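The structure follows.
Presenting chain A:
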Amino acid sequence: MDGGMKMILQITNLRKQFPKENGSLVAIDDFNLEVEEGEFVCILGPSGCGKTTLLRMIAGLDKPTSGSIKLKGKEIANTGPDRGMVFQEFALFPWRSVRKNIEFGLEIKNMPAAERHKISDKYIELVGLKGFEDSHPYELSGGMKQRVGIARALANNPSILLMDEPFGALDAQTRNQMQKELLRVWEETRKTVVFITHSVDEAVFLADRVVVLTSRPSKIKEIFKIEHERPRDRADPSFLALRKKILSELESEANQPSK
Partner candidate 1 sequence: MPAICFIFLPIKYYYVRTHDEGVAVNKLNKFPKMLTRMRDGFLLNIGFAVLSIAIFLVIWYGLSIFLDTAYLPTPVEVWDALVDSFNTPDPSLGVTMWDSIMASLKRFVIGFVLALAIAVPIGLIMGFSKFAGMIGKPIVEVFRPIPPIAWVPFLFVVTGMIWGPILAIFIGVLFPVLSNVIFGVKSVEPQLIDAARTQGASKSDLFAKVVFPYTIPYMMTGIRIGLGIGWMCIVAAEMIGARGGGVGIYILTQANIGRYDYMFAGMVVIAALGLLTVEAASYVERRVSKWMGA
Partner candidate 2 sequence: MNRSVLITIIVAVLLIGAGGAYVLLSSDDDGENKTYDVRVGYLAGDLHQVARVVASDDDVNGGESLFKENGLNISTPFAAGYANGGSVMDAFAADDIDIGFLGSPPAILKSLNLKIDIIIVAMVNSEGSSVVVKDGIDNFTDLKGKTIATPGVSSIQHLFLLELAAANGMNVKLDGTDGDDDTVFYVQVAPKDMQAAMDTNQVQAAIAWEPYGSQMILSGAGELLLWSGDVWPDHPCCVIAVSRSFAETNPDTVEMFLKAFIQANEMIDGAFDAGSGETYDRIITLATEFSGTNETVVLSSMEHMDLDYQIGDNFETYLEDYTQSYIDLGLIPGSKLADRDYANVTEYVEDLVQVQYLEAVD
């Protein structure tokens, strides 16, 4: 956060367009962002803007039309275990137990079983899933499923954690609890996080910086630095004021027709 910190992610002049029946659809245009190591960045935008596309390009799942994304100074060409991703719909492997889900990436690396076990134990403990190691996803609640998703992303020890509306499918109460849990995990691991959301409340509660996007084609509209001490009090007047300010920014954007 301080100027002395190392830059980990650099996005420059990013543009993404999809072919369409008549012409093409520009999802993201003229996008520039830098993220520092250990920073928690929330990307906030009206639904239907290119938030998810942006995250998928960072993950390497989609290729930019032009521009550059660099992780630790290296251009991103493909997917890789150095970027852990957490999905809105959890995307757990239903036939694998909690432990086996978390060890998936380690298996890919051909890590010996004993070593895998040690790592999965650590993250099961970290996300609070002790006692559920051998459960299957169908036996778990939504919040527990996403704990598995987070543990799975962290088990690979990535440089950056990409979270695509990870709590969007959860009920409000679970969602609040998961936000607190995520902050606890983040404070323990000090991972860089890029977190996509369309909830202003969530962004203000979690982030060091909130990046507000315009509607399509998405550009950065404004960046808010949130300097409130954690744990943040949602009832605090300054929290509410900030929330209101960002919300009005976002609403003015959402009311505009897509270009």
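Quick note on selection: all candidates are chains of the complex that A comes from, given by their letters.
We adopt the following convention: a contact is a pair of C-beta atoms (placed from the backbone, for glycine too) under 8 Å apart; a residue touches a chain by one contact, two chains touch by 3 or more; residues count from 1.
Keep in mind it's a predicted model, so treat the numbers as computed, not measured.
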In the complex, chain A is touched by which of the candidates 1 or 2?
1
Would you tell me which residues of chain A are touching candidate 1 in their complex?
56, 59-61, 79-81, 83-85, 87, 89, 91-95, 104-105, 107-109, 136-141, 144, 152-153, 156, 162
